[in-house]
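Every protein chain of the complex appears in place save one, which is left out.
Moving on, here comes chain A:
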Amino acid sequence: MTEPTPSEYVIQTEALCKRYGAKLALDHLDLRIASGRIHAIVGANGAGKSTLFRILLGFLPPSSGRASILGRDSQHLTPTDRGRIGFVNEEHTLPNWMRVAAVTAMQRHHYPRWDQRAFDEVIGHYHVLPEQKVGQLSRGERAGFNLALTLAQRPELLVLDEPTLGLDVVAKRAFLESLLYSNAAGQCTVIYCSHQMEEVERVADNLIILERGHLMNMSAPDDFCARVMHWVADIPFAGPAPASVPGLLQVQRIDGLHHYLVLDQDEDFADFLKASGARSVQSMPVSLDRAVNGFLAKNHAVPAAA
């Protein structure tokens, strides 16, 4: 498989920085997202995801560096460019005072490539009546309606910023199914930002991990999972000092057994544990949820006294 050319990247940033006072929300971020497929962006709160989207859509200026979206400098997007980019945020901000039919008609008039079939296909998953006011919709219905509106625009790039935040289990499943089984979603590049790893595991072809404004990982979710391994060691006394454990993400002692979550360690790690006094060692793969959580927890700030 050949490397995509610059024009094939839907999103491209070069040394992108965004500073709020003395705090760096994005720290020299170099990110290239190729066209096609579903890309998940995960990261702890404050990792810079929403800041990145706001810069990419031209609603925030970068402090330094460059950002382009669909080949256009993000600070100079034209109305036509905006028509090619769909955006769904976690609040599903829609005019509460308007009826569903009126909002639909408005979007239909604004977007020249409006696809009524795509709209009907998605909205069919929800019990939304045209005469209902948007303010009367449940949170799940609102999310579905918003997704239907955005997919019907036939965007080339669809950005979903934590779209299932605050939805119950049923609504979340309905939202994901309407996204996954939509033909419109299959025809565009999707950037899916979420804290829900089971969703990411289900939808994403590519996993992008941001941490404190840095790009920490970009690979297929399975590849990332393969980098993280859970080791259980029976060490009769105190285990090795955490600082000496290579690739350590997390360590726990449960029922006398030491549980190590480590990154990028092969079978040599068993030898390390045995050399540290382990009587027996066992390794096992981890879920994406555990791998990402362990990865993100590694550098999570703790009080100085801890």
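As a working rule, contacts are C-beta pairs under 8 Å (C-beta built on N, C-alpha and C of every residue); 3 or more make two chains touch, one makes a residue touch a chain; residues count from 1.
As a convention for this text, contacts and distances are computed from a predicted model.
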Complex member absent from the view - protein name from UniProt, among "Putative membrane protein", "Aldo/keto reductase", "Indolepyruvate ferredoxin oxidoreductase beta subunit" or "3-isopropylmalate dehydratase small subunit": "Putative membrane protein"
Candidate in contact with the missing chain, chosen from A:87, A:175, A:192 or A:231: A:87
Footprint left on chain A by the chain that the document does not show: 19-22, 54, 57-61, 63-64, 79-80, 82-83, 85, 87, 89-91, 93-95, 97-98, 102-103, 105-106, 109-112
